[in-house]
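Only a part of the assembly is drawn; its chains keep their places, and the rest are absent.
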Amino acid sequence: MLFHVRMNVSLPASMPADDAAKLKADEKALAQRLQEQGKWRHLWRIAGQYANVSIFDVDSVDELHALLTSLPLFPYMQIEVMPLCRHPSSIRSDDR
Amino acid sequence: MLFHVRMNVSLPASMPADDAAKLKADEKALAQRLQEQGKWRHLWRIAGQYANVSIFDVDSVDELHALLTSLPLFPYMQIEVMPLCRHPSSIRSDDR
């Protein structure tokens, strides 16, 4: 099942640079692992913003929530989830 | 170049059923042609809404606008475009 996820990141100005760098590195490592597993199907930067649009491919809403809350940047993100389904005009039976 | 496009469709209640059916069939035919050409990369239905989220892959903003305004349902859609770019944590150099 596919979910459209938008994440807006906002780190507090007072966070030490090292902490921020560590968080981002951990976030990147996990994001890449989830992409390799096919859970995080697409990951795009929104131009001009510290934000992304992502497509997740999971077996359940519980799995989606577990993945999102495991992200190191989760406490600093505003997240919006939109469930997607097959579009009748799609040429793919499974547009992932 | 990738663009995130959200289309909300709203046909007037007064439109004759045949006209609506014709419009939708034409829309579907063109949508599928554009998908086959690789211009319309992804097309998902938003659950519970007469709306979609799409990813377009075009050479320029002018091309994007020409494609969108050529859609038979264009006069009945509210469209929002968001330019996307490569995310530094993506595992793909070209996530289409």
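Letters A and B name the chains as they come in the text, with residue numbers starting at 1 for each one.
As a working rule, a residue touches a chain if its C-beta (ideal position, glycine included) is under 8 Å from a C-beta of that chain, and two chains touch if they have at least 3 such contacts.
Keep in mind the model is a prediction, meaning the values are calculated, not measured.
Engineer: For a quick check: 2 copies are placed, so what copy number does the complete complex reach in this file?
Structural biologist: 10
The working rule: only the chains that are shown with their structure count from here on.
Engineer: Could you grab the centroid distance between chain A and chain B? Build each centroid from C-alpha atoms only and quote it in angstrom.
Structural biologist: Spacing between the chain centres: roughly 22 Å.
Engineer: Chain A touches which residues of chain B in the complex?
Structural biologist: That would be residues 2, 4, 27-28, 31-32, 35-36, 42-47, 52-53, 55, 82-92, 95 of chain B.
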